[in-house]
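With one protein chain removed, the remaining protein chains of the complex are shown where they sit.
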Amino acid sequence: MKRIISIILGLAIVTSIFANGAQEQNTNKKKLVFWDKSEYVQDYNVLSKQHFDEFCAENNIDGEYVIIPPNDLKQKLLASIEGGNPPDIIVTDDFSAKQYAGMEQLLSVDSVMNAVPFTTAAKNIVQVTNGNFIVPMCILAPAMYIRADKWEEKGLDLPTTWDELYETAKVVNDPENDFYALGYPMGASGGGDAEAMCRSIILSFGGVPIDENGVVTINSAETLSALKFIAKLYTENLCPPSAITWDDMGNNTAYGAGSVGVIQNSGSVFSQLQKENPELLAKTRILSYPSGVAGAFIPTGGNVFCAFKNGESNDLAIEYIKSFFEKDFYENLLTKMLGMWQPTITGVTDNDFWKDPINSGWLESSKHGVNNLYPAPSTDLIANAFSEQLCVKAIQQIVLNNVDPQIALDNLEQSFKDTLGQ
Amino acid sequence: MRKSNLKDRKLKKIGIIFFSILGIFWSLFPVYWMLKSSITPDNEMYKLNPSLFPSKITFIHYKDLFTQTKFMTNFWNSLYVSIFSTAIALFFSIIGSYAMVRLRYKGRLFIKNSIFFSYLLPASVLFIPMYIMASKVGLGNNKNALVIVYQTFIIPYCCYMLMSYFVAIPKAMEEAAYIDGCSHIQALIRVILPIALPSIAVVATFAFTLSWNEYLYALVITTSPSQQTVTIGISNFKYSDTFIWGLIMSSSVVASIPAVSLYMLAQRFLKTGLAAGGVKQ
Partner (left out) sequence: MQNNLKSIERKLGYTFSFPILFLVFIIIGFPSIYTFILSFTNKRIGYPYHFIGIKNYVDIFKNPVYWRVLSNTIIYTFVCIIIKLMLGFAFALLLNENFKGRGFVRVAMLVPWAIPGMVAAHTWRWMYNDQYGIINAILRNIGLIDNPIPWLSDMKLALIAVIIVNIWRGIPFFLFSILGGLQTIDSQLYDAAKVDGAGIVSRFLNVTVPSIAPVLTITTLLSTIWTFNDFDNIWLITGGGPLNASSVISTFTYETAFISNQMGRALAVAISIIPILIGLMFVANKLLSREDK
């Protein structure tokens, strides 16, 4: 008797759980699943959700809007691809998207690219060799933030070349009082800021990591001098000691705290300072990247849309992405981002916001960037080599393990070749 | 002789006080720091050379947490998942451990040893196939899937612990019950369970914490906030290049409350029954 009772009890618990699980909506409506990126400026997620809900209501479909923090997206997405039920639409950064593009998981977005008037700069960001799979949502042009007050204090001109930056940084640097001239993150985790910066310096020193034919050409005297230059910024304590492992937030917080003099970042710091620390913003000058012998290269990325073939509603996904670029909605959205995002389409900058000199600089620099993989063709393997952050690891080897720069460069070349299968 | 004894006692007392303070400081300092950070205003959060005590106290992070975010939904989900997974794990572990310790049947040893298999692969490997299984049986993005998946690490733990408790209970007591005409199940319910109750309470507390703390499975298996648990809720306050430390710390404090209070409730059992042998007397 007792046994029967306990078994019944056990079953009751189990069924109650499954019953709870069965509450899932069981309508015949089509379903659209949208995994959006969480943004520091909360207006974005509010407006984006509102727009998505309206779209779903108009089309009489069930919408599922989910905000996924960028750090968690990749694991979740890979699991869902493997499980055969990815979301319909995601928002992510351009170089992650390029990795997915090679998987043949993405829906062709030809019709979006044809229907929406994207700028050349925007098309440049999302271009991949095997077709149109990525839609540029916004450009995130980076710039150099510099504490003009600290430079003026020492009677220095603001630097325009890497050498000037290095020489003046040595003067401004004051670790005794917890002020470091530079705040460049060099951690291998995170969203790729560090790798982008390394490559930008290599390029402006005249080195080329991977050439336009996809051949690894990194092992050159130019790259060597670039690696030595970058390593110097850390070994000479121009950056805080932990900067060598900072992730993408390290420089944001350090700059916000006033403990570093220079960072390179997208507009996210700019919009954050506008909101939280206008005094610091007043002391800040926002400049273009310094240049080297080969010029200045500003690696520019952005947020992008992708749609998945194995999603439930392919057509609606494409329609939704198109609807995102409706002029009123899109124009309003960008102004809410306080300059942090620059448009990917023409005809939305004719307003007071972008005419304001404080924002027009961002708009201008968004037009002159190169994509993260420049000058290599955008294939998934090359994008993968980027996300492995090989250059960052080479710098870490030099700084943390005292590896000879030439040896580090030889190893770097080998890792590039291994990753690309050359 | 007496004098040196007195001196010894005094020395011992000082030792006890010293090490107690050391223990308290070591255990509670990070907790204090978490609490302190959760009531520090944003503009002081990144102060260089932070001081031990906040110069200004704010509850804005808590206000934001309760009004602006869906963290409390995550909280209730966690409670649901933890309570159910603990209850189910306890039920199956009690009968299973009892069988493996007290009943005689072929393959018993094999079953006992096989429990260990479940610890061979870490969650950081298993979570993709687990996700696939969960979505294949229609439990993708469903917190109930977590209740089932969490059994994979709670049951082995419970079985290990319970078996060692049950072994320690003298057989004579059950044999007396059999002579009175009790069946095995009656013996389990009337003899073993009452004796082992404190230990079971302890195991339950631990099991609850294990599922309350889980992160990876919850991350991949659940997607919408209505299904997600607290660990995911906390991790949602990390944006790509900005960590909202105020929210991370205040949500951490809230997330610590259930387990900590459970331990306080259970601590009178803890001294007798945290691990094997606790019921020997």
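Worth pointing out:
Going in written order, the chains are labelled A and B, and every chain counts its residues from 1.
Note that a residue touches a chain if its C-beta (ideal position, glycine included) is under 8 Å from a C-beta of that chain, and two chains touch if they have at least 3 such contacts.
Remember, it's a predicted structure, so these values are computed and weren't measured experimentally.
Contacts of the undisplayed chain with visible chains (whole complex): A, B.
Considering the whole complex, the residue from B:L6, B:V31 or B:I57 that touches the absent chain is B:V31. The chain omitted from view is touched by exactly one of A:E82, A:E164 or A:E236, namely A:E82.
If you put the missing chain back, the residues of chain A touching it would be 74-75, 78, 81-82, 99-100, 102-105, 175, 178, 187-189, 240-245, 247, 253-254, 257, 259, 384, 387-388, 393, 396-397, 400-401. Residues of chain B in touch with the missing chain: 12-13, 16, 19-20, 23-24, 26-28, 30-31, 33-34, 37, 45-52, 92-93, 95-96, 98-100, 103-106, 108, 111, 113-126, 128-130, 132-133, 148-149, 151-152, 155, 157, 159-161, 164, 167, 183-185, 209, 212-213, 215-216, 230-231, 234-235, 245, 248-249, 252, 255-256, 259-260, 262-264, 267, 270-278, 280-281.
Definition applied: only the chains that are shown with their structure count from here on.
Chain A and chain B have centres, each the mean of its CA atoms, that are 37 Å apart.
Residues of chain A that touch chain B in their complex: 2-3, 6, 9-10, 13-14, 17-18, 20-21, 24, 35, 37-40, 64, 66-72, 75-76, 78-80, 82-85, 93, 178, 190-191, 193, 247-249, 251-253, 256-257, 259, 265, 268, 272, 276-277. Only residues 42-43, 46-49, 84, 87-88, 91-92, 95, 127-128, 131-132, 135-136, 139-140, 142, 144-145, 147, 183, 185-186, 189, 219-220, 223-225, 232, 235-236, 238-243 of chain B touch chain A when the two sit together in their complex.
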